[in-house]
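Only one protein chain is missing from this complex, and each of the others stays in its spot.
Note that the chains are named A, B and C in the order they appear, and that numbering of residues resets to 1 at the start of each chain.
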Amino acid sequence: MPHARILIRPKAGILDPQGVAVEQALPQLGFQPAENVRIGRLVELDVADATELEAICDKLLANPLIEDYEIQVDA
Amino acid sequence: MPHARILIRPKAGILDPQGVAVEQALPQLGFQPAENVRIGRLVELDVADATELEAICDKLLANPLIEDYEIQVDA
Amino acid sequence: MRVGVVQFPGSCDEVDALLAAERAVGAGNAELLWHRDRDLKGVDAVVVPGGFSYGDYLRAGAIAALSPAMESVAAFARDGGPVLGICNGFQVLCEAGLLPGTMLMNVGRRFVFRQVELDVVAADTAWTRATRRGQLLSIPAKHQTGRWYAPDETVERLVADDQVVFRYAAGDNYNGSSDGIAGVCNAARNVVGLMPHPEHAVDPLTGSADGLLLFRSPLEAAGVA
Partner (left out) sequence: MSPDPATTLPAPRELAPGIVPVGEAPGVEAAVGLGLTRDEYALVVEKLGREPVQVELAMFSLMWSEHCAYKHSKLLLKTLPTEGPALVLGPGENAGAVDVGDGWTVAFKVESHNHPSAVEPFQGAATGVGGILRDIFALGARPIAVLDALRFGEVEDSDRSRFLLDGAVRGIGHYGNSIGVPNIGGDVYFEGPYETNCLVNAMALGLLRQEKLMLSAATGVGNVVVLFGASTGRDGIGGASVLASAELGEDDADKRPTVQVGDPFEEAKLVECTLELLDKGLLESVQDLGAAGLTSSASEMASKGEVGLDLDVALVPRREAGLEPFEVMVSESQERMLCVVTPDRVDEVIAITDKWDVHGTAIGVVTDSRRFRVYDGDALVGDMPVPALVDDCPLYEIHPQKPAGGPAEIYPAPVARIAGGTPVRDALLALVGSANVADRRPLFEQYDPVVQSRTVRRPGQADAAVLMIPGPAGRRAVVGGLAGPTDIAALEAAEGSGPESGAPIPGVGVSIDGSGRRVAADPYTGTVWNVLECAANLACVGAEPLGLTNNLNFGNPEKPHIAWQLTESVRGLGDACRATGAPVVGGNVSLYNEGTTGPIYPTPVVGMVGKVPDVTVTAPLGFQRHGDAIALVGS
């Protein structure tokens, strides 16, 4: 079964409170400040038919109104 | 600023109820069954100093008891 | 006896914990400790309350565990001071390395509020001296990330060392915690964490007063009761 990895990110312009929280925490912990911190989801799975992945993302894994996704299938 | 991507996954052997739910939902939605579905987190950020990333993961982004992480820094 | 309750941005149950502590140790003897302050104001016991510290973003309790106040709480705990972590506070103590294990998402994936029965497994910790072993306490639980987890070897060691403090009564382990464990303590038995909320069980009018026993326990240790 092909192994696939799906990266799901908040759409540009959508509020990402988690990213903001991490961005604020880093300097408080003594790290150098970071920018553009965005927190999303990582879905990894083995699928019988990799051509279905796009439909699976649209229908189940991602919320197209607020998230973008990127599909990576292992060769 | 270098752009980095951190993939955080639930450790093998730990029950991932979200992954199980996806596995169960797929055939119900008419897709081929999938296996080993695991849901983790994706953190993307621009950092001043990429050598700090491992410490950032250990201290803040991941919990080593339950999660593994992988750091990818854009060239 | 004075009790301090740590207040993080996003704490929800800190005032409830404060009131619960006051009912147990006497009015005027509890106060809030601001997350940015290292000063614990000379309190004799610390409660890390429930809620959604720092929004629970990233991972429940992860950011709060690194706050200035928690640095002081860790030192206080190492010196043997009684520390109680409730729900999110339990998660904070685990993240801070003061208690074993960590919390995962409930097996049912949802936030669930339910009045549960807690079985007291260890009645000799700083926060359970006023209870009896085997006593059942009616206490509300409410969380989405409350499945306490530790690797099997750790669970075995905790059981052997009598560090399991509470278990869910049969049928009440809705989050799927390892071995039905609802609360644990550290090796020195002064730091206790539990998922259910004893501070919401201190008045029969609102459902139960069983939780008061926890808040009275540090008094017994101090020989005040």
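The rule we apply is simple: contacts are C-beta pairs under 8 Å (C-beta built on N, C-alpha and C of every residue); 3 or more make two chains touch, one makes a residue touch a chain.
Predicted, not measured: the structure shown is a model, and the values here were computed from it.
Enquirer: Which chains here touch the chain that is missing from view?
Expert: Visible chains that the missing one touches: A, C.
Enquirer: Of the residues C:D56, C:E95, C:D119 or C:D172, I need the one that contacts the missing chain.
Expert: That would be C:D56, which touches the missing chain.
Enquirer: If the hidden chain were put back, which of C:A30, C:L84, C:L104 or C:L137 would touch it?
Expert: For the chain that is not drawn, the touching residue is C:A30.
Enquirer: At which residues does chain C meet the chain that is not included here?
Expert: So the residues of chain C touching the unseen chain are 9-13, 15-16, 18-19, 22-23, 26-32, 34, 51-52, 54-57, 110-114, 140, 142, 197, 199-200, 202-207.
Enquirer: Spell out, residue by residue, where the missing chain touches chain A.
Expert: 11-15, 17, 21, 24, 63, 65-66
Going forward, only the chains that are shown with their structure count from here on.
Enquirer: Roughly how many whole angstrom separate the Cα centroids of chain A and chain B?
Expert: 9
Enquirer: Residue numbers in chain C touching 2 or more other chains?
Expert: 58, 63, 66
Enquirer: Which parts of chain A, given as residue numbers and ranges, touch two or more other chains?
Expert: Within chain A, residues 22, 25, 29, 39 contact more than one other chain.
Enquirer: Using the touch definition from the top, list the residues of chain A that touch chain C in their complex.
Expert: Interface residues on the chain A side: 17-18, 21-22, 25, 28-29, 39.
Enquirer: Can you check the complex and tell me which residues of chain C touch chain B?
Expert: 58-59, 62-63, 66, 95, 101-102, 104-109, 149-151, 176
Enquirer: Touching residues of chain B toward chain A in the complex: what are they?
Expert: 1, 3, 7-9, 19, 22, 25-26, 29, 31-49, 52, 55-56, 59-61
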